[in-house]
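Every protein chain but one is kept in place in this view of the complex.
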Amino acid sequence: MELYPGSVTVLMGANGAGKSTLVKVICGYYEADDGKLELEGAPYSPHDAANAISQGVVTVHQSIDDGVIPDLDVANNLLLDQLARTNAPLIVRNRAMCKEAEAIAASMGLSMDVRTRVADLGVADRQMIAIARAMARAPKLLILDEPTSSLSASEADRLFALIDRLRAQGVAILYISHRMSDIRRLADRIICMRDGKISGQFEGDTLDYEGAVTAMLGRKMTDADIHPVSGGAPILELKNIQLIPESKPINLAINDGEVVAITGLLGSGKSRLSEIIFGLSKSGTGEMFLDSKPYKPKDAQHAVKCGVFMSPKDRASNAVIPDFDIANNMTLPFLGAFSRLSLLGSGKQRGAADSMISRIGIICQANSDGINTLSGGNQQKVMIGRWLIESSRVLLLDEPFQGVDIGARRDIGYHIRATAKGRATIVFVAEIDEALEIADRIIVLHEGAIAGEHINSDIDLTALVAQVSGVPTNQEAAE
Amino acid sequence: ADMPAPFDNPEKVTIALVRYLSTGDFFQAYLSGVEKQSAALGVDLRVFDSRQDAALQADMVDQAIALGVDGIIIQHGLTEAMSDAAQRAVEAGIKVVAFDVDVQNAKIPQIEQSDYMLGKLALEQAIKDNGDSFTAGYVYVAGIAPLDRRHIAWEDVKEANPGIKEAAMFGTMDNPIANSVANQARAVLQGYSDITVMFAPYDEFAKGVKIAVDESGLSDDIDIYSADVSTADISAMREPGSAWAATVATNPAVVGEVSVRSLAMMLANEDPGAQVIVPPTLITQKFLNENDIKNMEELGTKMPQFAHADVSVPSWMPLPKR
Amino acid sequence: MDNDKIINFAIKYGFLILLVGLVIFFSVASRGFASPRSAVFILQSVSITGILALGVTCTLVVDGFDLSIGAVATSSLMLSAYSMVILEQSAFVAVVLCLAMGAFVGLINGLLIVKFKVPDLLATLGMMFLLIGLQRIPTQGNSIATGMSLTDGTTAQGVFSPAFLWIGRHRFDLVLERLLPVPVLIFIAIAVGIWIFLALTRHGRLMYAIGSNERAAALVGTPVKKYKVIAYMISGVMASVGGILLAARLGRGDIASGNNLLLDSVAAALIGYAVLGAARPNAFGTAIGALFVGILLQGMTMLNAPYYTQDFVKGAVLVVALVFTFYLDARSSSGGKT
Partner (left out) sequence: MDNDKIINFAIKYGFLILLVGLVIFFSVASRGFASPRSAVFILQSVSITGILALGVTCTLVVDGFDLSIGAVATSSLMLSAYSMVILEQSAFVAVVLCLAMGAFVGLINGLLIVKFKVPDLLATLGMMFLLIGLQRIPTQGNSIATGMSLTDGTTAQGVFSPAFLWIGRHRFDLVLERLLPVPVLIFIAIAVGIWIFLALTRHGRLMYAIGSNERAAALVGTPVKKYKVIAYMISGVMASVGGILLAARLGRGDIASGNNLLLDSVAAALIGYAVLGAARPNAFGTAIGALFVGILLQGMTMLNAPYYTQDFVKGAVLVVALVFTFYLDARSSSGGKT
């Protein structure tokens, strides 16, 4: 495959197709088993990451944890690759460094103090820092592996603007994403991968997106058809819950069998809401009811005991047990159910894992594969499958589609909807597309308050988008 | 009594004890002897513990000089590290005695418990009990000064008695010593079934060997000869059927007292002699059993030469209460 | 591929093969090495460090570390002697006191780490110094033995009760008369117990999860703090059991630092990583690791090797065995480089 200066090549592929692996070969982290690479006509074989970077190949990796140093401050993180250059000055001058970092941050539209420790920042900010650093290098080839998976719309827009600028400067860009909206916005060319091979290339003025998706999945993608249900009796009720200091309290009821999507901008309070319901943080005011009984979760353990399950966002740091295989990762919360007198019955455990693997279509060799041998999307499926093993009263899914390809997303969504009877399901997603694909009802949060509510059929998308970004609708303005 | 100066005003006299080793019964007993004699004299005692750091110990001598003490007792240490510091103390007009460390200084009397004699007496007893040809196991760790001196006695005795065969030499200072030595001794007894005598010239070693002998069920076949003694050692020696036949020891508390007394003589401008030797005593299992001795105090009463040595006792010297 | 199979085999069984090789070598080179008695000796000599190592394995599993075990063991040694000889209590009281002390120290370690967020190495190092000092205060640095004189001028009248000494010294008949000492039985029982706990129960599984990703474990509802505290308590109790056995073997309360106990048991637990290619803390490996060190020392002592060569060989074998395991493991699991 070939990448051209001044154009954005989008690499599409289902989870586990080998995109990240390809990226790691190009950036010098892995060695190719076979074949060769050329850069500007000359043979190119980076022996390590430093070597690739010095030749102008800069990468932002899929896993955010591979991108930033949590214990260093923002300034150091932004300028880390410059420190790593062998010709960098020996003594680090902090003041000059901060100035430079501030300039980079400003060009990316980052507003944080460059002296804050990255460990104290959220995922989105970390991702932006990793991207900012790569862009500041003035690369020949910039590789972005799912850069928007933890960004919300406004940050993504800023990122796109920067990509446009680099494209204009003649940088070759390889962009990997599962989000069709990103792809539509950016792509000059599309290359599709399937099972480690290129399965289709699309160029020209008008790109055949549907063809690309077909090439990538190996089958045609049908439209999701949702027949919204309003569900039975309310299972979870929130009364006067305040998410963010000084925001308007929230009142909400979720019904049996209903799938509710909660969407909103970054920092609108989605994760905070999920944490409150799961007992990880406390709301200053208000109360919650589970099956009409007062529900005051003390901690995660208590919530799980009450039948409230949550799949957190940011799986690498919050969900994956890297030392465990698929089966143990999947059954982790319910080990009690697979053991008698505390002794684990591994047969039952593996049986349950196998059935879940086939139900949600995880691509792996066996349930005893190490979790880190899976591609990102398949890891995510394991993390969701984890909470579907036992039936729950309330299922909270925070950004469940992070890094999941659209085919798999459809599968997971279908499965969640199919099993929704008997529980209340809440999905927290920043992407409106994702909300539309899974929910019966969509609730929009803005700055910690409910800005709108929609039944998922024939939604007025403009109104929804306006509510997300906080522009008051006519109706509200009238109130 | 009529006390010579400066002990007519004893509360004005300060002496320092600068220690190299402090952990263990021997050193604790030595310290108690020093404390008792100092109290009897009524002088102010300061204790510096270098915890087996020879360099620090030398610094502590300097520190004592800076504090303006009148006399210093150096307890153990390394010749090379200590001799300069000791010389500085002498130059500063301070009286110094050294216990069990050669500081190479004619002005500094040596207090000694004669490690060579400890080893020698124990081996003589072994020969008396077992004849002059037997197969022995020997516990030794090189590089520890008193053990090195006892080792010379072993070499000499072996040379003088060609019938004595050293089947195995082992030893370790791994903590707890008795436990580690017991593990080694078990292996040795397993490998060399002809051993009839164990020479373990340090009571921790002997204790470990005794455990191994008991565990191997060889208590009747093997005799243990050692050096040093403590209350716990006495009860181990007196256990029914104990293999621990004899030990040779000086009373560390007595050595402590002698150290202070020698220093006091120097402060009163008397000469304790260049070498002050506290003679060791042979203590056999038989003696302990016959006299029903249960602890160090009783050993002292039944064996007066063990309880106090008439060394460095001028007529004016107040002695601790006995 | 064939090559891969060989490497996998080497990782899995390399260490055990080395162990068997050593046994054969010593059996040939030294008369008396290969016998039931000798085997029992080896087990006995490693039982105390082995028990401590099993305790520290539990803290390693939750990604912690316990530097205080040596000091807990010697504290328990002193405490049991103190309670019997000076307080004139029964064996039962002494044992209970020691176990309670071990559990309490573990609790404090655990709380320092989970509640007060003190890093594990630091908290347990502080605890180590504290205990080394504390255990010597009641007797002003003296060992404890019957007949010792007390500060009030009397002598200590208590004795190590026969029941207590039995724990360290009794031997059961098995094939041969008086073959199997109690400490060996206790060691085996504890090894099996901890192995079952870590490898087969859900509690063990959750502890491994905590060690691998603490946040993730917490977010599935695992009481992470509780498990961590429990791990340190197990470690403390195991160390106190080791101290009790030590006291029963020595028959007196010896002043000792326990540094070597610490190092040897850490070595055993770490060697355990190499057993069966586990590459992580595990009870079976720890027990084998302890055995390995015991066999090595026993064999070398029987060959009359001086003590310092034993340290040398111990270190060399450790390094070689581990390079072998970890290098091959890394090569086989990453396919290419890294």
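Here the chain labels run A, B and C in written order, and each chain numbers its own residues starting at 1.
Note that a contact is a pair of C-beta atoms (placed from the backbone, for glycine too) under 8 Å apart; a residue touches a chain by one contact, two chains touch by 3 or more.
In this text, all values refer to a predicted model and were calculated from it rather than measured experimentally.
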{"item": "Among B:Ile15, B:Ala29 or B:Ala81, residue touching the chain not depicted", "value": "B:Ala81"}
{"item": "Per the touch definition above, residue among A:Lys19, A:His61 or A:Arg350 touching the missing chain", "value": "A:His61"}
{"item": "Option touching the unshown chain, where A:Ala42, A:Ile91 or A:Ala418 are the choices", "value": "A:Ile91"}
{"item": "Absent chain, residues of chain A that touch it", "value": "27, 29, 48-54, 59, 61, 65-72, 76, 80-81, 83-85, 88-92, 120, 133, 281-282"}
{"item": "Positions on chain B where the hidden chain makes contact", "value": "22-23, 46-49, 51-56, 58-60, 62-63, 66-67, 78-81, 84, 141-144, 148, 173"}
{"item": "Positions on chain C contacted by the hidden chain, ascending", "value": "112, 115-119, 121-123, 125-134, 136-137, 140-141, 259, 263, 266-267, 270, 273, 306-316, 318-319, 322-323, 326-327, 329-330"}
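Here is the rule we use: only the chains that are shown with their structure count from here on.
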{"item": "Category of the chain touch graph - line, ring, star, complete, other", "value": "line"}
{"item": "Closest chain to the centre of mass proxy, which here is the mean CA position", "value": "C"}
{"item": "Best-connected chain pair, where connection means C-beta pairs in contact", "value": "B-C"}
{"item": "Distance from chain B to chain A - Cα centre to Cα centre, in angstrom", "value": "73"}
{"item": "Distance between chain centroids, defined by C-alpha means - chain B, chain C (Å)", "value": "34"}
{"item": "Intercentroid distance (Cα basis), chain C paired with chain A, Å", "value": "45"}
{"item": "Multi-chain contact residues (two or more partners), chain B", "value": "none"}
{"item": "Residue numbers of chain A (touch at least two other chains)", "value": "none"}
